[in-house]
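Worksheet: the structure to be examined is printed underneath.
The complex appears here without one of its protein chains, the remainder shown in place.
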Amino acid sequence: MPLEGKGLSYRYAQDGPWLLRRREITVRRGEVVGLQGPSGCGKTTLGRILAGYLQPHEGTVTLAGKAVRAARGYHPIQMVFQHPEQAVNPKWTMRSTIQEGWQADQPTMHRLGINEAWLDRVPAELSGGELQRCCIARALGPETAYLIADEMTAMLDAVTQAQIWHAMLELAQERSLGLLVISHDENLLKRICSRIEPM
Amino acid sequence: MTRVMFDSVARLQTRSAVYPIDYKRRSLLILLTAAALLMMLIMAGWLTNPDALSVQLDQRNLPPSFQHLFGTDWLGRDMFVRVMKGLLLSIQTGLAGAVCSAMIAAVLGIASALFGRQADRIITWLTDLFLSVPHLVALILVAFVCGGGMKGIVIGIALTHWPALARLIRAEAMQLMAAQYVQVSRRLGRSLFWIARRHMLPHLLPQLTVGLILLFPHAILHEAAVTFIGLGLPPHQPAIGIILSESMRYLSSGMWWLAVLPGAALLAAVRAFDVIGSHTKRLLDSQQYERL
């Protein structure tokens, strides 16, 4: 069941310039697709449309041929963002955060290198890398079919980046998730993607 | 380049640590003092003997003394007891009004952010409408319609004091609604109601608490004002507004204590609430984690 964006167009203002114009994109399950382009070219916007965070002005997002309904329920296309500290409630412990969408199981958390001791802490007590691992765990519920990683490791050091991506790719393969990796880093995309789409 | 500079592990020349004074402790102390003062006022209102309110014509118009701290009035009633009873009544009325008001503000503010543009438009219009009428005028109208008395005052306060707080809550809730983690929560299948309860309320609670406490003095003053002009509580009740209104007639005859001391007591109570409110705000604000 491929994820398809058909004829997606988007602009901020009613009469402003088009950020996206009749954009086509296809990601299949088990595939790792890179999306590369300079900043401000609409990579993030495309990712947000696919994950249901934005409504396109024209075009549709379909999953296995059916239009994805963004309105309610667990969204099968999840997204992980560049700044994990903005993507978690600062007052919640990591335990509540990870379990917001599903009961994250031990193996998944272990694979992502999430330490049991972090679960009782609040975001301010964890580093960016630690928070990002938690955000990934949160997004990997059983109903997740596709994951969009928007500059997921751009703010992290190389060691953490390598650790997170190795775990991510293993998990994606196991669950035959489709991954759309948005990044400015060509070396990273070459390393992990089976195919790179220019923006 | 000097060689020695890096072999510095052994040399620990720590500058004497100057940490700022513990503002939290100070705030807490001030807060507790103000709260204690208020408690004293309330206890005094409760515990004083209502017999002192009876008419004693042989003790008329006495200036303040140790026996009668605030003096006595033209009917020989002890002014201290009257004022304390009056304050207690005012605080009760104010509390009821302020709580209702804060609840209206919370519901409307959150609903504004939660239920989309159309709902927001209606609520904003309503807020502006209520905000455009002066508190006191609206309060007088409501109290008049309700036929005076405690009920009228409480409803009046509840209906007139929410708009400012509602605006504040709405702005905050709007911001929360746009926060990335709330957006994520939606995609994880959480309902709007769940988001309001789990993501928004905990964030808004400090705002609401502070708003509630700061509404309080306002409510008391307005209650006193409405009673003063005769639309509030019935004259036989020892409300502060009534005391002040009556004492006006005796001011010119040199009986200053009838107006000044009740006025000062009202001011002290209001100010105490104000201090509690602003210091609670400070304490709650500092609870927001300081990031490094």
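As written, the chain order gives the labels A and B, with residue 1 at the start of each chain.
The rule we apply is simple: a residue touches a chain if its C-beta (ideal position, glycine included) is under 8 Å from a C-beta of that chain, and two chains touch if they have at least 3 such contacts.
We adopt the following convention: contacts and distances are computed from a predicted model.
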{"item": "Name of the absent chain as recorded in UniProt (options \"Delta(24)-sterol reductase\", \"Nickel import system ATP-binding protein NikD\", \"5'-nucleotidase-like protein\" or \"NADH-quinone oxidoreductase subunit C\")", "value": "\"Nickel import system ATP-binding protein NikD\""}
{"item": "Identified contact with the non-displayed chain, of A:17, A:38, A:65 or A:198", "value": "A:38"}
{"item": "Sites on subunit A contacted by the missing partner chain, in the whole complex", "value": "38-40, 82, 127-130, 151, 154-163, 165-166, 184-188, 190-192"}
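Assume only the chains that are shown with their structure count from here on.
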{"item": "Averaged-CA centre spacing for the pair subunit B and subunit A, given as whole angstrom", "value": "46"}
{"item": "Subunit B to subunit A touching residues, read off their complex", "value": "179-181, 183-185, 187-191, 199, 202-203, 288-291"}
{"item": "Contacting residues of subunit A [partner subunit B, same complex]", "value": "51-53, 72-75, 78-79, 81, 83, 86-91, 100-101, 122, 124, 138, 141"}
